[in-house]
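In this view, the complex is presented without one of its protein chains, the others remaining in place.
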Amino acid sequence: MGRRAAIVGVGQTYHTSKRKDVNGQELISEAVKRALDNAVLGLRDIDAIVIGNMDHFEGINCVDGWSVDGWGAFRRPIMKVTTGGSTGGTLGSCAYHHVASGLFDVVMAIGWEKNSESDTQAAISTCADPILERDFFGGAIGPNAAQYAMYMKRYGATQEDAALVTVRDHNNALKNPHAHLRKFITVQDVMNSPMLCWPIKLLDSCPRSDGACAVIYASEDKAPKIADRPAWVHATAVSHDCVYFGDYDWETMPTLEATVSRVYKRAGITDPLKEIDVMELYLPFSTCGVAWMDHMWFCDRGEAPKLVRKGVFDMDGELPLNPSGGVLATNPIGATALIRIGEAALQVMGKAEDRQVPNVNTAMATAFGSCYWFEATILRSTKP
Amino acid sequence: MKNISTGSEGELLEMSSGGAEHVYRWYCGHYISKFLIGLRDRKTILGIKCSHCGRVYVPPREVCGRCYRTMDKWVDLGTEGSIYAFTVVKLPYIDPNTGKSIKVPRTDIYVKLDGADTCLMHWLDETDEKKITVGARVRAIFKESRRGTIHDIECFTQI
Amino acid sequence: MQNETVFEVEERGGLLLHQGVIRVPYTWAAGAVASKFYVGLRNRKIYGIRCRMCKIVLVPPKKTCHQCFSDLSEWVEVSDEGTLQTFTVVHYSEPELHPMKAPFAYGIIKLDGADTGMTHLVGEADLKALREGMRLKAVFEEKPKGNYLDIKYFKPMKGAR
Partner (left out) sequence: MDKVAVVGVGQTKYERGKTKSFAELVYEAARGALDDAGMGLSEIDNVVTTTNDFFDGRTIACMAVAEAAGSYGRDATNVEGDGTLGAFYGLMRTLSGVYNTTMVTAHCKVSEGSPRKIFNQAFDPIYDRLLGMDAISSCALQARAYMNRFRINEEQCAKVSVKNHRNAKNNPYAHVAMDITVEDVMKSRMLAEPIKRLDTSPISDGACAIILATEKVAKKKLARKPVWVRGVAHCTDAYRLGERDLTYSFALEAAAKKAYGMAGIMDPFREINVAEVYDAFTYMELMWYEGLGFCDRGDGGKLIDSGETQMEGRLPVNPSGGVLSAHSVQVAGLARIAEAVLQLRGEAGKRQVHGARTALAHGITGICAQTHCVWILSGEEG
């Protein structure tokens, strides 16, 4: 039961604050073409497609049907999945299960967003329950700011610790030609940037971008014929427990813990710091790059600031995080988590160019969104 | 039909949705209705307890997700609790309800009501973050005229 | 408090119903291809785009052919006259959606020189006399705004049957 599957191609647009030269369909088509080129495939080689975004960002219903106009999904099997910020993770997982089911051999996942087409905070606020929580939900910043406020109080972490995460990710982005924000910054720059939502400042926060990403998955028979070094999917996992934002327990981060424990277990990982070579984490705010690290089996509770200060997660550290620059540098929301998977795959495939971490055999990508919904994928250069 | 030159990058246009609005009539459901009527008629906050695991949920709901059992033990949580988390929103954004910018600063809080295991979201009447502390005791201030909405609580205030 | 959303509240048999509104404004980039189409309408010209592979002219134009996935760049001007492929006369009113008052007609019109149909309104017509195959001509908006209604509607041509 179940077939093995691997990622064989990755394509993304360049990401920027506003693409006026292309509409959504045309933006998607750019990413699709690049993924096909990357895998040296034609559209006719694709057996099925999954697409996703967040509906209220562009106000387009049935995006799956609409999108085919720009990129030739004409007369193919296509479906749409969406889970908010984690949509990209959901897409990757959906494409993987398409292949693993044995029903399709080569499947493309497409994530996209044109955040410039609406007010991102307004659109994201509509994810809160309209009767009880919408008026009190200041977009995605609110809960994360509150979480880090608690974290600082409890563990003596500082705003500078979070700034180190921004500096790391932004400066990594300098080597990623697709990244949206590419400017050298320092801790001081972060500390001096305007306060958005205490203690989160402008540079602690992800941008909003226009962009698209496509990732091609292939079956165990097809993958080695398409790619020299496919990135094999060893495990995916997801956890979604809450209904209201007020339900979540930020001290224990139960959905993050559940997701990583499930995915580590399924991939046979016991010591991620040693066994995983690179991670592309969905960190929407720099503060998450501190507080969330406590829940990923890297260290004991409250120890994350020390790891960050020591540079454990830097490009030359023990476990490089976000060589691409991560979400802090690029954030077309429906594509963001799929870019994490795509970047992790490129690392395994040895195709990450200037941002390549040497000798990557195991990579992990995560997704975050919705009501504290986490997803994770583990990729390896070896077949499961 | 005649061919025309492809031309260079010309003007780039945008389409606008204008003031489009979408009206919804949401039934609050059997549990939230009771919760809101509690605010309206009794100036109290109702939670619900799972008789299997003992967790007390607010807002109340039909099913305890952990035990997957329906709940029927209503709990009167009163009006006081402590700040579990807060955030002072300083950057205005478009209010999806009105299409207009929200007024800032605005303090969103997560209140852990005494006796509850989850938090209620609301506003705090203090916008200076230096004067707000996590764990501070707060009390709900009710409006004089109440209609059965979450805004029957005007806001929370630090005791 | 400021920022409060005022719902209309109804109570029915001990259950509450809240009426709310979502008003998120959108601005969609037309992209270079659709922009060119609209600039054309401003000058009362209707542009299509040809796919050489599929040997078809697409109106309205698009950047990529939906059939063969090749990028298109060969612009053509098509006629403002065409043939009605199918239509419907709408009898209900939906003022926030409908650009015309009911009864009015929608049709799919294949313009001369195009291989695809264009959905649009049919105006200045005896609605009872509409027929498939009827010849129609575009009526342009006097003050174009850069959107689909810069063609106000298509009207039956004189003597069209």
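Order as written gives the chain letters A, B and C; numbering starts at 1 within each chain.
Basically, contacts are C-beta pairs under 8 Å (C-beta built on N, C-alpha and C of every residue); 3 or more make two chains touch, one makes a residue touch a chain.
In this text the structure is predicted, and so the values were computed from the model without any measurement.
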Missing chain: touched chains present in the view: A, B, C
Contact with the hidden chain (one of B:66, B:103 or B:131): B:66
Residue, one of A:15, A:33 or A:56, that touches the chain absent here: A:56
Interface residues of chain C (partner: the chain not displayed): 12-13, 15, 20, 22, 26, 28, 30-31, 34, 58, 60, 66-67, 85-92, 94, 96-99, 106-108, 110, 116-121, 132, 147-149
Positions on chain B where the hidden chain makes contact: 15, 17, 22-32, 61-66, 68, 70
Touching residues on chain A - with respect to the absent chain: 1-3, 23, 52, 54-62, 64-66, 68-69, 73-84, 90, 93-94, 96-98, 100-103, 123-124, 126-130, 134, 236-243, 258, 262, 266, 369-371
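Following the convention adopted for this analysis, only the chains that are shown with their structure count from here on.
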B-C against A-B, pair bridged by the larger set of C-beta contacts: B-C
Chain whose average C-alpha position is farthest from chain B's own: C
Averaged-CA centre spacing for the pair chain C and chain B, given as whole angstrom: 39
Centre-to-centre distance between chain B and chain A (centres being mean Cα positions), rounded to whole Å: 27
Multi-chain contact sites of chain A, meaning residues that touch two or more partners: 20-21, 56, 59, 119, 122-123, 126, 130-131, 134-135
Residues of chain C engaged with two or more neighbouring chains: 3-5, 7, 18, 20, 22, 24-32, 34
Contacting residues of chain C [partner chain B, same complex]: 1-7, 9, 11, 14-32, 34-36, 38-39, 47, 57, 73-79, 112-113, 146-147
Contact footprint of chain C on chain A as seen in their complex: 18-26, 29, 43, 56, 58-59, 68-72, 74, 114, 116-119, 122-123, 126, 130-131, 134-135
Sites on chain A touched by chain B in the complex: 20-21, 56, 59, 119-123, 125-126, 130-139, 141-143, 145-147, 149-150, 153, 195-198, 241, 243-247, 250
